[in-house]
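A short worksheet on the structure shown next.
All protein chains but one are shown in place.
Then we have chain A:
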Amino acid sequence: MKPGIDDQSKPQTMIQEKYTKRYQNLKVAEALSNNHFYPFACNELSSIIDLGYSQLPKDLKAFIFRDCLSAFRLLPEMNTSAAVSAANLLVKSVESAFPKQKKNLAIVEFKQAKVALKRRTKSHDEHIDLPSLPQDILVHIFSFLDVSSLLSSSQVSRSWNQATSEGSLWRSLFDLHFSHKVLIHIYPGIDWREAFKNEYILYKSSKMLRSGRGYCSYCDSVVWHDNLRCPKKQCRLKSGKKPLDLMLTHQVVNYLLGTTSSSDESDSEDEAVRGLWAYPTLQ
């Protein structure tokens, strides 16, 4: 063993391991099998591929490739158009960045998934009448939903629309998202939905929620947030009502690759956001 060569290769492999370890900590693969996180995970993969595939160490490339394949394989089970969109986007990233052989394999997998998906949607054609749920049950069900799902539900039908206008739903959402940073004057007859909406726009929540990611200071890691909280129980207990710091996808990619690229969004608002990229060095 020549000591000179060893010394040279060691730091390199250490760096490589660091990236791979970070990637594994991100738990992208697990998220893919979850119905709720699948679109987020696909988007993250797309971003990682777009922003830095060529720089990745070899074994990390292999992981990414493997995860892309499993993303396509899992697509038929995800029965939403959001999932299909995300997969389409992923395929486009794959097309532009992957080397020929891997690209072809991935595309084959994707096409198979599309076929399976088509078959699935065809088999669902029973026209039964479902019993209509009473309003208070609907409200109870909606109390478990996140903002986007709640708004989707409000557009479904008249009875659902009525149920979504229930103030308590919006109040608890307001609490969840903003109570730690907004003081609100509560008066009788307050329209919680309006209040929520105003804060939502003000804090650009729609942008921040796009990634599904947050940074938990208690476990010092980038996690898939579960309703704005860390999925780990201890962290939830410690943090109480305080939600996670939400992260944007490009910030997650920056963390993974150790880069400082900003997102496509050029607005000067990014000034504030860019400062967040430098999370304490995570292993």
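Convention: a residue touches a chain if its C-beta (ideal position, glycine included) is under 8 Å from a C-beta of that chain, and two chains touch if they have at least 3 such contacts; residues count from 1.
Convention: contacts and distances are computed from a predicted model.
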| item | value |
| --- | --- |
| Undepicted complex member, UniProt protein name, chosen from "SKP1 component dimerisation domain-containing protein", "Ribosomal RNA-processing protein 43", "BING4 C-terminal domain-containing protein" or "AP-3 complex subunit beta" | "SKP1 component dimerisation domain-containing protein" |
| Touching residue (missing chain; options A:Gln24, A:Gln55 or A:Ser85) | A:Ser85 |
| Touching residue (missing chain; options A:Lys61, A:His177, A:Arg193 or A:His225) | A:Arg193 |
| Hidden partner chain, touching residue among A:Lys100, A:Arg158 or A:Lys241 | A:Arg158 |
| Residue ranges of chain A at the interface with the undisplayed chain | 35-36, 39-40, 42-43, 46-47, 50, 79-82, 84-86, 88-89, 91-92, 95-96, 107, 114, 124, 127-131, 133-134, 136-137, 140-149, 151-158, 160-161, 164-165, 193-194, 197, 200-202, 204-207, 209-210, 249, 262-269, 271-272 |
